[in-house]
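Omission of a single protein chain aside, the complex is shown with its protein chains in their original locations.
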Amino acid sequence: MNEWVYAVIIIPFVSAAILVVLPGYWLTARLNVLASFLTLIAGLNLMRIEAFSNSYLIIDNLNIVFVVLNTLVGVTTAWYSASYIGHEIETGRITPASVRFYHAMYQAMMGAMNVALLANNIGLLWVGLELATLITVIMVGIYRTPEAIEAAWKYFILGGVGISLAFFGTILTYLAGQQALGEGLPAMSWSLLHANAGKLDVPLLNLAFVFLLIGYGTKVGLAPLHAWLPDAHSEGPTPISAVLSGLLLNVALYALLRYKMLIAANPLALQPGPILVVMGLVSLIFAAFMLYQRRDIKRLFAYSSIEHMGLITFAFGMGGPLANFAGLLHMTMHSLTKSAIFYAVGHVAQAKGTQRIADIRGLSVSHPGLAVALGLGVLAISGLPPFGVFMSEFLILTSTFAREPWLALLTAFGLLLALGALLLRLQGMLFGEPNEPTHTVKASPVPVVVHLILILIAGLYLPGALVTWFQRAAELLG
Amino acid sequence: MTSSVYSILGQGIQTLLVLAIAPAITGVTRLVKARLMRKSGPPLLQGYRDLFKLLRKEVIVADTASWLFRVSPYLIFSLAWLAATLVPTFATGLHFSWTGDVIVIVALLGTARFFQTLAGMDVGTAFGGMGSSRESMIATMAEPAMLLVVLNLALIASSSRLPVIADYLVTQPLAIRVSLALALMSLVIVALAENARIPVDNPATHLELTMVHEAMILEYSGRHLALIEAASQLKLVMYGSLIICLFLPFGIASVDSGPAAWFVSLVLYVGKLTLAAITLGLWEVSIAKMRVFRVGEFLGIAFIFAFLGLLLSFVTEELLR
Amino acid sequence: MVDAANPLAMLFIAIALLLGCAMLAAAFRGRVLGLVYPVSLIAASLAVATDLSILLNGTTFTAHLPLGLPTIGLRVRVDALSAFFGIVVNIGTFAAALYGLGRHKQLSARVEPFFAAFAAAMNMVLLADDAFGFLFSWELMSVTSWALVIARHEDAEARRAAHVYLMLASIGTIALLFAFGAMAGPAGGYDFASIRSAERDPLVTGLVLAAVLVGTGSKAGIIPLHAWLPLAHPAAPSHVSALMSGVMTKVAIYGLIRVLFDLLGKPSLWLGAIVLILGAVSTLMGVLYALMQHDLKRLLAYHTVENIGIIFIGLGLSLTFKSNNLDALAALALTAALFHVFNHCLFKSLLFLGAGAILHATGKRDLEVLGGLIHPMPLTALAFLIGCIAISALPPLNGFVSEWLTFQAILQSPSLPHLPMKILLPTVGAVLALSAALAAACFVKAFGIAFLGRPRSQAARDAHEADSFALSAMAILALLCIASGLFPGFFIDALGSLNHALLGTQMPTQSTIPWFSIVPIGDVRSSYDPLLISIFLLFCAGATAIFIHFFASRALRRAPAWDCGFPDPSPSIQYTASGFAQPIRRIYGTITFSAKEQVDMPPPGSSTPARFSVKLHDHIWELLYLAPARYMLAISERLNVFQFLTVRRYLILMFAALISLLVVVMVIT
Partner (left out) sequence: MNEAYDVSHFLAGLMLVVSFALIYQDRLLAVLRTFAIQAIVLALAVAWQALVQDRPNLFITAGLALGLKGIVIPLALHRMIFRLGIHRDVEQVVGVGLTMLFGLALTALSLMLVLKATASAPAVAREVLAIALAIILLGFLMMITRRNAVTQIIGFMSIENGLILGATGARGMPLVVEISVAFSVLIALFVFAVFVFRIRERFDTVDVEVLERVRGDRT
């Protein structure tokens, strides 16, 4: 049964190795999609596994969802980037040479993320995340423009420092487990650590959590550690923006959640709730304010990602079955919706030949299809029905207000601010008289449509399996 | 059996009575005013003569006028008549008296004014618009004031039906109340305004800048004009009988008490009405017309009085309890 | 699930029809768009029939679908209350759809699909029996109507309107989220059944009330949350404004009643007072705003604010009486409120459709350039006139009945125990009287300037009668206005079961009283017989006319207007809308809008015209909307420096965060 687990990790790396040697854009793009698709199949097969863990890998209710999501978005993004990068090459914004290793790196990145998600070993998790980060750094710099290099540099420095802090936290965690579980692998495996959470060394655990929070929090993009995120999103190629927002942030957050589970399982350890709540609220409201000043469309949605990561962190900080459930749901919905938005945004930018919001007008007249996609995406991410985000925000706000009305007011304030900004920009881009120039983009509608349909279904009806996973995970998260 | 016959009979008499005496009452006021100005003045029956003369004349309708212009006079006339009929004059408990309570009466006048003002704007002249505009302005103050007055009395008598109120006020030996006094004052002011009387408006003038009611009906002629005149006379009667039935209802007969009693109270009623008309005449000669934009303040006073009266009546209720 | 016998199945079918054709229209565009209105007609009539049967039988049906929140599923329930509002909604939808049939030449993918979806969403709100379903449909209603508001997207005004609208709608939705969150409690008992049964302490109840008032008030357009109406209604296509103003605001009222009367249990003493005051303020301010307008649709929008205020007054009265255990009077007040809900739906839809007809015939919404339309479009004029009389609360039409009932309820104030409330009620009565008079003046202005007099522009001169669909839609509404004005007794009786469900009692049966008179409390207290009055009016007017024409003179001559002997051919001599309202503005506007009149005279001898200008301030808008927006923008500009720091500074931020967290941990452990 569990060969599928290895498949999820091996397929990407193997195909990466193959893609490195293969020349030519056309072929590699197709192979990329194929490989991602195979990974998806493997990932879907994981759903049939009840639970599984060995000394290196683990499948449980928490990460199964993330793996499936990861592989799924992996496929759609691969599909999308096939058409997107193709267009970029045609218009000559990137040379074939610079995308020589693009698909190899893409697969390697997906593999790394899967490693991080499936790792039953805090070190392995770290390695996966690190690898994914570094690869994305390179991909962000792919356009070789000053802005791109600057963004990549910023991303690298901040991400690197963050990741080192996370590593120190990992060491501390290991030490915390060392007493109880003895030296070597056991002290690093999730399953054992979580099983013996009560016996861990509490002060070390607390110290560890601080470093992990700052370290992985940087990757999650929580303010004030967020600085790399907007530029990386806006300067890199759009498929990478989609992956960053849709997946990498999730993987980082997944790491945080793992540690939160650990620390929540130990009654003596410090309660991370308040810290998470504060960081979440700060990110949410800060990002909401920043949205109003954005002039670059991709940066706009990057900040919206910060906002939503803040909301999710807030939900987990509140804790309790409802809020945790909502947090997990919102995480899933956000990565589906946000990647859909980036797909649309990428094509919009190609259609208008610019990323300046001010230069994008009247899409609903000039490019109805794109307009609908973008519009639905933005309405969905703003938490308007009939899409899934509405359900998660419903749960977060209601449950919070029932417990801490003031916090709920702050959250609502942030959400409304964000809605106002996004709506303002959306209306500006979609409506009014269309402006020149407008190019035609032969975009494949499949990725966007798939995502929108998924979040629409989620908004109306959640499949029972998903619900049970979420509920069990929510219980674990305490 | 007899009672229902009586009530129907009484209703019929009242319905015709108000129509019949309306021109005369206006005549009385005119006469008084003329005499006080040392003029001989028109005879009492002049009002009737004018109406018949107008009825026989040909109607000249402005070619910009619409069907509304021609329908309005009839509506206004019947609305005023209906309102006047609903107010108890000489007897309470008439057959159709339950058709509408005092709020309905006020509202009926509102409907009449609605059509009047529209008709004023129909032809599309400057004066028509001016008249309608000013009339509406006056109405926005007068109508609520009047409604407050009647609400006040309705609260005191715990009924909004005029006959019941009248009976209550007759039967209850109630002390002079400040609230009632205030109510009376404001009702009088409203009555002056609503009937286009000095100081709010001057029924005799055609001096453009001062006129309100006359400006609205400027384009009317012949039978239409006659109907509107009749309507305003009816309105005057209606207000007169309203004031009478609310503030000096003594001697008003119950419908079952038979024709003899009716006759007494009818004479009494006509007497009170004439008295009211004479007072009105005295009042009109003794003061001057005020500027249109002072009217707001004048009617504001009415509104304030009515409102104060309302509050005071509650306070006294509390104190008496 | 639902079996076929269950009326819910009918309602589901109606909703499914609407949603289905919405999706089809969105998918295929083109000629399929034309499908929307016929289907909406069918669905609406189906729903009206079903709801009517439910209302009259006073039965309740529930269903449980495996959708929505995974924990509780989707609860569906229809009772007398939702049935009544279902009737209101679907009558409005029917009329709007009928009017829409005339649009077959200007079908647009920006309007038709959303029209159907909007109608469906409103029906869904009424059926929802759990918080999620309710808010889902509620917000869906907002989104679809937002799309309709921005349909004319080339117009910057429309875009602004849409933005303000969706923002206010979302504020309202979030307030309602809070309300339901507080009602459901941390455990998340989101279905109404458990909310009804739940026990909660007064503080929570207070929170819920505040939230609910904000939530429903922003949708209903209660002052000061009304800002979207005057923007959105002019922007939307007319039959949509009819739907939004005549129907959607009622759905908001439904939400309020559902929570205050059904979910929350016995109201506290002060609640009624709050609702009363809110209603009074909205009533007065709404009509004053309306008087200052000369854009027909803005004017109508502000009158919606006024009428919603009147409905609030009725609800406030009902709550007051209920909290003092005067259930019979509570029933009277509630009936008045609901009757006004129904009436307002009728005449406001009628008026907006009329405005639409004018807009279509002249392309103008501005009263100042209209005039004399009664000649080219007599039927529209007649229908519009009926609407005006009805909304001005003049007998014998329906608007008056509901206000009369409200006054009857106000007259019961002596039966309240506390002096403050005793006095508050008549005060509200005064406000009601004042605004009724002002409303009449305002509609004299609206009708007089638009339809009477001489045309003020070429567009008005070239106007043509509305198409037959529009006319029939308006005719239906006008007839309903007259019918419900003449036979209110049946209506009151129809609400019996509803009152029983909510208050445990109901008003005395009316339809058996001779002459279709209505006697709300007792024979001696008050009575009103619209039928008799109208018979008398018609008879008397007719008789007079015939009499005069036979026995006096019937001669009639057409001639130029006399106008005191100095007629002026130019139509600009006529009073304008602003001119008409000037005396009223001088009295009421000086304080309310701090109106400033300015006349600049040319120097003697110069031939330049003198200029007269008026400056009005919308204080509510400036204080409650513009100022906060400005602050928010300023803050965001301040914060924006964080986008432009150097990597080093970002590192410093990170470092600071790390150190402070370390210190915190060191301190707390």
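Per-chain numbering from 1; labels A, B and C assigned in written order.
As a working rule, a residue touches a chain if its C-beta (ideal position, glycine included) is under 8 Å from a C-beta of that chain, and two chains touch if they have at least 3 such contacts.
The model shown is predicted, which means the values in this text are computed figures rather than measured ones.
Asks: Which of the displayed chains are touched by the chain that has been omitted?
Replies: A, C
Asks: Which of these touches the unseen chain: A:Gly74, A:Pro230, A:Gly280 or A:Pro386?
Replies: Residue touching the absent chain, from the options given: A:Pro230.
Asks: Just name the one of A:Asp60, A:Glu130, A:Glu307 or A:Glu393 that touches the chain not displayed here.
Replies: A:Glu130
Asks: Would you mind spotting which of A:Leu34, A:Leu175, A:Leu409 or A:Val446 touches the chain that isn't drawn?
Replies: Within the whole complex, the residue contacting the unshown chain is A:Leu175.
Asks: On subunit A, what residues meet the omitted chain?
Replies: Interface with the chain not displayed, on the subunit A side: 121, 123-124, 126-127, 130-131, 134, 137-138, 141, 144, 146-147, 149-154, 156-157, 160-161, 163-165, 167-168, 171-172, 174-175, 178-179, 183-185, 188, 201, 203-204, 206-207, 230-231, 234-235, 293-296, 299, 356.
Asks: Where does subunit C touch the missing chain, residue by residue?
Replies: Here the touching residues of subunit C are 643-648, 651-652, 655, 658-659, 662-663, 665-666, 669.
We adopt the following convention: only the chains that are shown with their structure count from here on.
Asks: Based on Cα centres, what is the most central chain?
Replies: C
Asks: Going by average Cα coordinates, which chain is farthest removed from subunit C?
Replies: So the chain farthest away from subunit C turns out to be A.
Asks: How far is the middle of subunit A from the middle of subunit B, if each middle is the mean of its Cα atoms, in Å?
Replies: Taking the average C-alpha coordinate of subunit A and of subunit B, the gap between them is 78 Å.
Asks: Counting in whole Å, what is the centre-to-centre distance of subunit A and subunit C, each centre being its mean C-alpha position?
Replies: Their C-alpha centroids are separated by 44 Å.
Asks: Return the residues of subunit C touching two or more other chains; collapse runs of consecutive numbers into ranges.
Replies: Within subunit C, no residue contacts more than one other chain.
Asks: By residue number and range, which residues of subunit A touch two or more other chains?
Replies: Counting only residues that touch two or more other chains, subunit A contributes none.
Asks: In the complex formed with subunit C, which residues of subunit A make contact?
Replies: The touching residues are 153-154, 157-158, 161-162, 165, 202-203, 206-207, 209-211, 213-214, 218, 224-225, 227-228, 230, 270, 275, 286, 289-293, 320, 322, 364, 379, 384-386, 390-391, 394-395, 397-403, 405, 408, 412, 415-417, 419-420, 423-424, 427-428, 430-433, 460-462, 464, 467.
Asks: Name, in rising order, each residue of subunit C that touches subunit B in their complex.
Replies: 371-372, 374-375, 378, 381, 385, 389, 392-395, 400, 404, 407-408, 410-411, 413-414, 419, 422-423, 426-427, 429-430, 433-434, 436-438, 440-441, 444-445, 447-449, 452-454, 517, 523-529, 532-533, 536-537, 540-542, 544-545, 548, 552-553, 555-564, 567-568, 571, 573-575, 579-584, 586-587
Asks: So in the complex, the part of subunit B that touches subunit C is made up of which residues?
Replies: For subunit B paired with subunit C, touching residues are 55-68, 74-75, 77-79, 81-82, 96, 98-101, 103-104, 107-108, 110-111, 113-114, 117-118, 121-130, 132-134, 136-137, 139-144, 147-148, 151-152, 154-155, 158-161, 164, 206, 208, 218-219, 222-223, 227, 292-293, 296, 300, 303, 307, 310-311, 314, 317-318.
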